[in-house]
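As you look at this complex, bear in mind that one protein chain is not there, while each of the others sits in place.
Then we have chain A:
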Amino acid sequence: MLRYLSQIGKYFLMLKEVFNKPTKWSAMKQLIFKEIDDLIIGSLGIVAFISFFVGGVVAIQTALNLTNPLIPKYLIGFATRQSVILEFAPTFISIIMAGKMGSFITSSIGTMRVTEQIDALEVMGINSLNYLVFPKVIALLLYPFVIGLSMFLGILGGWIAGVYGGFASSDEFMTGLQVEFIPFHVIYAFIKTVVFALLLATIPSFHGYYMKGGALEVGKASTTSFVWTSVAIILANYILTQLLLTK
């Protein structure tokens, strides 16, 4: 228990250092664009693919469970919207990103640690935490756009599966999308997304930066980072849901 507390303390100290002693802006600008390319643009394909098909599956599953003829068909659109906006896009895409982005961040920083590249930065007088982690944090400010895309494609996938699968008409699906729509649910989803983005940028960086050992340990650190990032996302999801959605 004491070890976990000490790790959490070390994590927060790292966060403080990330915002200390900033790197020269001209260099930082390039680093931010590189991270946007690696982390955001590089994730769009997999996010689009998963969102589209999972949205479709949600619509089909909902339709197949609506066996009572008294239940209106527009519920397919309603259920797809609610599932995708409230949980699937912000939370489950973030857990998938903990695997994709997280392991990339941990292994790239971990390899820099193993090959003394981080020591090289420090010896030159560069705040290595600011140099390595800050651009990732800034790049992930664009993460809500990824999740926005995921929401759109998830619902589009649901619409295509629902309409072209013959489960509901386009009008019924559209009605379902609009019925009892609470705009705050979208705000809630994006608040979660911003918190998850911060966790996605910093927890894998922490595991990469403070790893010790060689190539094998880089692999282990990536796995550990995925586990802890997922745990943090799930816990943050619970806390934020409790705070934002309950009265």
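Some notes on this structure:
Simple rule for what comes next: a contact is a pair of C-beta atoms (placed from the backbone, for glycine too) under 8 Å apart; a residue touches a chain by one contact, two chains touch by 3 or more; residues count from 1.
In this section, contacts and distances are computed from a predicted model.
Its UniProt record calls the unshown chain "ATP-binding cassette domain-containing protein", which is the correct pick from "Condensation domain-containing protein", "Spore gernimation protein GerB", "histidine kinase" or "ATP-binding cassette domain-containing protein". Screening A:Gln61, A:Thr111 or A:Thr175 against the full complex identifies A:Thr111 as the residue touching the chain left out.
Considering A:Gly45, A:Pro69 or A:Gly125, the position touching the chain not shown turns out to be A:Gly125 (whole complex). Although one chain is not displayed, chain A still touches it through residues 21, 23-24, 26-27, 34, 111-112, 115-117, 119-120, 122-126.
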